[in-house]
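First, the structure itself, so that you have it in front of you.
A single protein chain has been removed from this complex, and every other one stays in its place.
Coming up: chain A.
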Amino acid sequence: MSAFATNGSRRRWEDLVRVDRVHRSLYVDEEIFAAEMRLVFGHTWIYLAHESQLSEPNGFLTGHLGRRPILVTRDGEGRLHALFNRCTHRAATVCREESGRARSFQCPYHGWTFRNTGELVGVPWPDGYGPDFRREDFGLGRVPRVESYRGFVFGTLDEAAPSLTEHLGAARPLLDYWIDRAPDGDVRVRSAAHRMVYRGNWKLAYDNAGDGYHPAFSHRSLLKMAARLGETRDMAYFGRSPDQGPMYVQYLGNGHTFIDQRPNYAAAGDFWRNQRVQPGREGLERLIRDRHGADADRLLDLAVGSQINLNIFPNLLIIGNQVQVIEPLAVDRTQLTWHATAIGGVPDEVNVLRMRTQEDFPAFGEPDDQANFEEAQRGLSVPEMEWVLMNRGHGVPDRQKVDADGVVTGPVTDELHMRGYFQEWLRLMRLEDP
């Protein structure tokens, strides 16, 4: 895997990822993309599903691990499996639905039948196979390690990868914060999803997920719209000298990045008070205040996003109340799926407000970012202009702090998140060709 030469000479990965810049080929080269699907998506933990999507025994979901079609199942005993959705006979996918319940899957091509644990249980007219044919040799291929962290199901193809909790590392307490906003941690990922496709590389989304520099510019339309009724509210703080404010960006290690907007808020009810108005806000607020009195501020805050952006490398972005998944489709094409969430342990009206809240950003915020991703992909086509900068904050004295666990913290507009995660990218890409 060294055919990605430019100018006829072999370049090493280190030449493409420098301390303050990355090479354009990481975003436009099909061979590098193919290598990423094998190495980045093949050797670290990949988010596959949320348990609430397969809460019943024999539930299943189809999806992808990198570009590999997979089938995530819960068997009759409640155990989770991630299987390649690829018949062991002549490769057809065995399941073509997005989700449902099934004890077994019969391949529609020649009828081989697999249990939801992956075992091959039946082959039509078996006397056509010789005595050395053993069904146990032809179960569905499987993702060897599948683990759930409090409902978030991850899998890895790498038998040698560290445990999931070790991999989550410093991201784990932040994920706990997000989960624990729901009473009893009861998060439900069954509220439909915005599936947004853009013509650009998948890393443009990951770069953006920890980017506190862009909101004042890329989201100008949203900020202007929000000012129609007076105060801008939500997100306005990104526009007012954000580096002097209390927000920060962090590189958490293992590729994970984080933006904290919570320091903009102090008291219970502040999330709610600062939220841009959404359909039904006043009527449902009145109803919740009438019924829940002193507890209303806490409940109303739960209708608003978490005020964190937690990015778990390479494909899970926790943003607001949404669980966003990056699905690379091609070197220059990506689907971002924004799964909306509801929570247990709150009055119905809180979840109704959550739905209206979670429609806002996919409609009026994200499309402008994706337009910018697409225009960045167009700009990246210029071969003479080789570099993508990630140097903001780099080499500026006293701007970054590194704690004992190696977590790097800086002002929210710094690009330290990119400088950090590309080191993890580099580690994974070197596994095959050190």
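A few points about this structure:
Quick note on the criterion: a contact is a pair of C-beta atoms (placed from the backbone, for glycine too) under 8 Å apart; a residue touches a chain by one contact, two chains touch by 3 or more; residues count from 1.
In the analysis below, contacts and distances are computed from a predicted model.
Set against the options "Cytochrome c peroxidase", "Assimilatory nitrate reductase electron transfer subunit", "Aromatic-ring-hydroxylating dioxygenase subunit beta" or "Sarcosine oxidase subunit delta family protein", the UniProt name belonging to the omitted chain is "Aromatic-ring-hydroxylating dioxygenase subunit beta". Here one chain is not drawn; of A:A34, A:A102, A:M225 or A:A268, the residue touching it is A:M225. Touch with the chain omitted from the figure is made, among A:A34, A:A161 or A:M196, by A:M196. Although one chain is hidden here, its contacts on chain A can still be listed: residues 190-199, 218, 220-222, 224-225, 228-229, 277-284, 286-287, 335, 337, 340, 342, 348-349, 351-352, 355-356, 358-359, 362-364, 367-368, 370-372, 374-375.
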